[in-house]
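Below are the structure tokens for one structure; questions will follow.
One protein chain is absent from this view; the other protein chains keep their places.
Moving on to chain A:
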Amino acid sequence: MLRSDPLKITIDGIETEVEKETTILQLAKKLGIEIPTLCHHDAISTYGACRVCTVEVGIPRSGGGKRTRMVTACNYPIRDNGLNINTKSERVLAVRKMILELLLARCPGVKRIQDMAKEYEITESRFPIENPEEECILCGLCTRVCQEIIGKSAISLVGRGFERKVLTPFDEPSEDCIACGACAYVCPTGAIKIVQEDGKLTIKNWKTSRELAKCLECGEYVGSEAVLQYIKERVSLPEDIFKLCEKCRRKKLQKELITTGK
């Protein structure tokens, strides 16, 4: 396919040119326009679950004029010349407020959502709180990082509607999970709990524990044994990396450098 000419569009009153298929979010980032997101991560496929990135677009009609639509910036690819995007219109703010109120009702205790809501002058939701402990917004970032980046697919979104949850198969300890913690790292709400006790790393949500490996030199924990094993299988790295902690590795390297006199 021929590379198409850049498209001329307007975003928040700024006229600019943009490569076709760029998402609104990508463009906004480039221009320093801030759009809130929860379920988006640059390294993970988009899913459009949280809706807080909603913006307004005016799409030119063939017969002239524009039709206005509310779209999610993270997964809306720019394809039309003359698109007029507004990330802060009154309508956008109203929609975002509503979404944040709904999210706040689902996860009333989550700091990130509280803060986000506060920015839109919302401190309380008018919707009923079903479960004050709930912390998961079902954005699916954890399931996607596990599948796309780690390559394990240990967890998935299970069930429909208000019964939907992230679970391991049968809600039992997972054989696939290596306790790498990537899920907890990407989770926007801190819903995934990892604890370290008795030489083990346990991801509470997935009911899964993995042994921790110790540094051969100092005895500090290096990380989940299963993770080290997994990395070992995939990339060739010097054996040391898997046996020593970061500090001891550096010390050893220093010593080697000094004794070889380089």
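As a working rule, a residue touches a chain if its C-beta (ideal position, glycine included) is under 8 Å from a C-beta of that chain, and two chains touch if they have at least 3 such contacts; residues count from 1.
Note that contacts and distances are computed from a predicted model.
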Record-based protein name (UniProt) of the chain missing from this complex, from "NAD(P)H-dependent oxidoreductase subunit E", "Formate dehydrogenase major subunit", "FtsX-like permease family protein" or "Alkanesulfonate monooxygenase": "NAD(P)H-dependent oxidoreductase subunit E"
Given A:Thr37, A:Thr168, A:Asn205 or A:Ser224, the one touching the chain that is not displayed: A:Thr168
Candidate in contact with the missing chain, chosen from A:Ile155, A:Ala179 or A:Cys245: A:Ile155
Chain A residues that touch the omitted chain in the full complex: 143, 147, 152-160, 167-170, 174, 176
